[in-house]
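Now for chain A:
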Amino acid sequence: MSNMPTTMTTTTKAATMNESKISARKVQVFYGDKHAIKDVEIEIPPRSVTAFIGPSGCGKSTFLRCLNRMNDTIANCRVEGHISIDGENIYDPKVDPVQLRAKVGMVFQKPNPFPKSIYENVAYGPRIHGLARKKSDMDDIVASALQKAGLWNEVKDRLDAPGTGLSGGQQQRLCIARAVAVSPEVILMDEPCSALDPIATAKVEELIHELRANYTIVIVTHSMQQAARVSQRTAMFHLGELVEENDTDKMFTNPDDQRTQDYIMGRFG
Partner candidate 1 sequence: GAAAARDQIQIAGSSTVLPYASIVAEAFGENTDFATPVVESGGSGAGRKKLCEGVDENTIDIANSSSRIKQSDIDACAKNGVKEIQEVRIGYDGIVFASDINGPEFAFTPADWHMALAAKVVKDGQLVDNPYKKWNEIRADLPDQEILAFIPGTKHGTREVFDEKVIIDGCKEDGALEALKAANGGDEKAAEKACMALRTDGVSVDIDGDYTETLARIDANKNAIGVFGLSFYQNNTDKLRVATMSGVMPSVETIAKGEYPVSRPLYFYVKNAHLDVIPGLQEYIEFFVSDEMAGPDGPLAAYGLVSDPELAKTQAAVKARTPMGALN
Partner candidate 2 sequence: MTEISTFGASVAESRGKSLFAADERTRRRNAAEARFRMMGRIAVIIGIVALIGLLASILSNGMSSFQQTYVSLDIFLDPAKLDKAGDRNPEAIAKVSTFGYAPLIQKALQDAMVGKGIAGDGVNPKAAAELISKEAPADLRRFVLADPSAIGQTVHFDLLAAGRIDGYYKGRVTMESAKLDRNISPEQLMLADKLKEAGILTTRFNWSFFTAPDASDTRPEAAGLGVAIIGSAYMMLIVFVLSLPLGVAASIYLEEFAPQNRFTDLIEVNIANLAAVPSIVFGILGLAVLINFVGLPQSAPIVGGLVLTLMTLPTIIIATRAALKAVPPSIRDAALGVGASKMQATFHHVLPLAMPGILTGTIIGLARALGETAPLLLIGMVAFVREYPSGPPEGFFDPASALPVQIYNWTQRGDPAFVERASGAIIVLLVFLMMMNLIAIVLRRRFERRW
């Protein structure tokens, strides 16, 4: 926690309020022959929550993974187009994807804790980024991250237990805690509440709300209610295309696109 202010001061300069934090132009993604993302253009404003919605398999996760170049790790995945964060093209060969990912954190759709202790799961990020100088600093970071993710009470007595021995929802929250612990500027969350009960969900939403003040958040969700509750802007994907992107209020009351309307009304499929 102690060095949080430093980070903040440095980030302010990057994004002026009227600029968008992330902007994507003509993004195409292919898995081998499969054209998974088609010509997506989007601007994501800083210090706000943007929700991606759309039917299963429409490309939300794929697009999300483009934003911190996690697609690099998929062998047959090819990304075209232009994505920039703070005005810098992240697909520039000179960009260090590591630095990018330190800046753009991610919570995956399938919880994937390390086969290590709960503590180590959360402490790993801060450790490699040198966020804690002392053991006690690290303890603080871990505790606060777990608290934010609403997991602290459940695991505080067994921080040494393996992260893989947690329940599904607990693992999901552990992964959220792990991502939050390194305090990235942008957090990408792929259905962070899918395995969570309403209370835990509320807790995570509260966290998102809190983070919004300083961070840019992109969240994939299947719950319209959740999108409506937490996001300022919403983007709707369908069959790899970005159908509509709009203020959340507008989107859920008076969408521009027929398909959005249909989806929200549950008339798809």
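Please note the rule applied: contacts are C-beta pairs under 8 Å (C-beta built on N, C-alpha and C of every residue); 3 or more make two chains touch, one makes a residue touch a chain; residues count from 1.
The candidate set was assembled so that all candidates are chains of the complex that A comes from, given by their letters.
As the structure is a computational prediction, the values presented were derived from the model and not from experiment.
Touch, as defined above, links chain A to just one of 1 or 2 in this complex, and that is 2.
Those residues of chain A whose C-beta lies close enough to touch candidate 2 in the complex are 68, 70, 73, 75, 97-99, 101-103, 105-108, 110, 112-115, 124-125, 128-129, 164, 175, 178-179, 181-182, 184.
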